[in-house]
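These notes concern the structure reproduced below.
Of the protein chains in this complex, one is absent; all others appear in place.
The block that comes next holds subunit A.
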Amino acid sequence: MIREIRPALSLVVLFTLALGFILPGIFTQVSQAVFPFQAGGSLIVQNGQPVASAIIGQNFTGPSWFASRPSALMGTDAKGNAIATPYDDSESGASNLAPTSAALLKTIQARIAAWHKTYGAGEVPADAVTTSGSGVDPDISLANALAQAPVVAAARHMPVDDVVALVNRIATQPALGFIGTANVNVVQLNLALSTMR
């Protein structure tokens, strides 16, 4: 027992210094040098100001923007009351509501009704009315984006075909047909939209 104290104790100290300070220090330096954009959080700068991270979703409201998925993130206001804070990345997470949750069913029904009101009748894309795992999912399905395109085009007085072409240009298709899903990054789509005239 006694003779094990020195090796055990010194290994803990040594590992803490080597793996907890030296390794992350060097690793961070190398990452920053080789991949500065990604290592810093993929921040997109416009007119000298960071406007988004290319891979973190944002909350877009109003018909002139493509809408992201609903976000389950909650925070507190100045008085300490719980409020919805969609796409606030300071604390990520999911709704964690059960498949048999009455509250979830009610919320989804309300989102479906709102969808029909804005985008018309028909089957609603699943991603448009369900919350993601992170609360900051940057993507929507290609079907969802194409369904939103006419409304966005009308609000911006643009030809629908131009908006659809933009959606198809930003969209990613599954690699080799099976790795990944057909998605559109809403942040990148809306940023591209804002520069079109």
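Just so we're on the same page, a contact is a pair of C-beta atoms (placed from the backbone, for glycine too) under 8 Å apart; a residue touches a chain by one contact, two chains touch by 3 or more; residues count from 1.
Here is the rule we use: contacts and distances are computed from a predicted model.
Asks: Missing chain, UniProt name, options "Potassium-transporting ATPase potassium-binding subunit", "Ferrous iron transport protein A", "Peptide deformylase" or "ABC transporter permease": which is it?
Replies: Of the names offered in "Potassium-transporting ATPase potassium-binding subunit", "Ferrous iron transport protein A", "Peptide deformylase" or "ABC transporter permease", the one UniProt assigns to the missing chain is "Potassium-transporting ATPase potassium-binding subunit".
Asks: Need a quick check: the contact residues on subunit A for the chain that isn't drawn.
Replies: For subunit A, the residues touching the absent chain are 1, 4-12, 14-16, 19-21, 23-24, 27-28, 30-32, 34-35, 38-43, 49-62, 65, 69, 87-102, 104-105, 108-109, 112, 116, 123-141, 143, 174-175, 177-181, 183, 190-191, 194.
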